[in-house]
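Left out: one protein chain. Kept in place: all the others.
Presenting subunit A:
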Amino acid sequence: MGVDWQTFWPRIVEATGQTILMVAVTLVIGSIFGIIIGLLLFVTRKGNILENAFLYQIINFLINIIRPIPFIIFLVAISPLTREVIGTTIGTWAAIFPMSIAAAFSIARVVENNFISIDPGVIEAAKAMGASPLQIIYTILIPEALGPLVLGLTFITISLIDFSAMAGTVGGGGLGHVAMTYGYQRFDTSVMIVTVVILIVLVQLAQWVGNTLSRKILRR
């Protein structure tokens, strides 16, 4: 095997750090926008607290356009926009931009689904107690949906680890980049195995954190 692990380990550690950074930042940005978009989608639904058919149709349409595009194609397709916003299309931050957009729309759907599963009776009860639409959002919708929401976000986090590997192939850095350049293109199986093992550990870790958190929130 032609790898000098002495010099290669720091490279792996750096790449792992990049992957975690990409996933973490994307998760935060994606969640913020995802929750907002998901909320808008839910409250503008027919019969809901801020019913607005026009807004609902637009958001729904946008989500349905962006979600089915394979990420690797989306990544390339919006690269002109990435250059406008980030200044470059290469590197970790250039990967975070498209990842955040894709994540936000996926999260929006997850958020909407979780809100729909809240008993409408509870929302009616809050209304009957004099809650305003805004109060309903932050005292009912979010706390009542938080448990399943955390599980949904965990699911998204794991697909983000997958996204980050893809982003690596177009210069985003991270473990995906290492696996592609050293493992795939140089036929170095041991590098491939090491990166895959790290990815598996990251996924397990994310799932464990998500499960623990949601169990705490749901009390089961």
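Just so it is clear, contacts are C-beta pairs under 8 Å (C-beta built on N, C-alpha and C of every residue); 3 or more make two chains touch, one makes a residue touch a chain; residues count from 1.
Keep this in mind: contacts and distances are computed from a predicted model.
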- [ ] Would you kindly match the missing chain to its UniProt protein name, picking from "Glycine cleavage system H protein", "Phosphate ABC transporter ATP-binding protein", "Multicomponent Na+:H+ antiporter subunit B" or "Thiamine pyrophosphate-dependent enzyme"?
- [x] "Phosphate ABC transporter ATP-binding protein"
TODO: Please pick, from A:Ala95, A:Ile140, A:Ile161 or A:Val194, the residue that touches the omitted chain in the full complex.
DONE: A:Ile140
Task: Omitted-chain contact residue, chosen from A:Ala53, A:Val122, A:Ile193 or A:Val209 - done: A:Val122
- [ ] By the contact definition given up top, give the residues of subunit A that touch the hidden chain.
- [x] 119, 121-122, 124-132, 135, 139-140, 143-144, 146, 217, 219
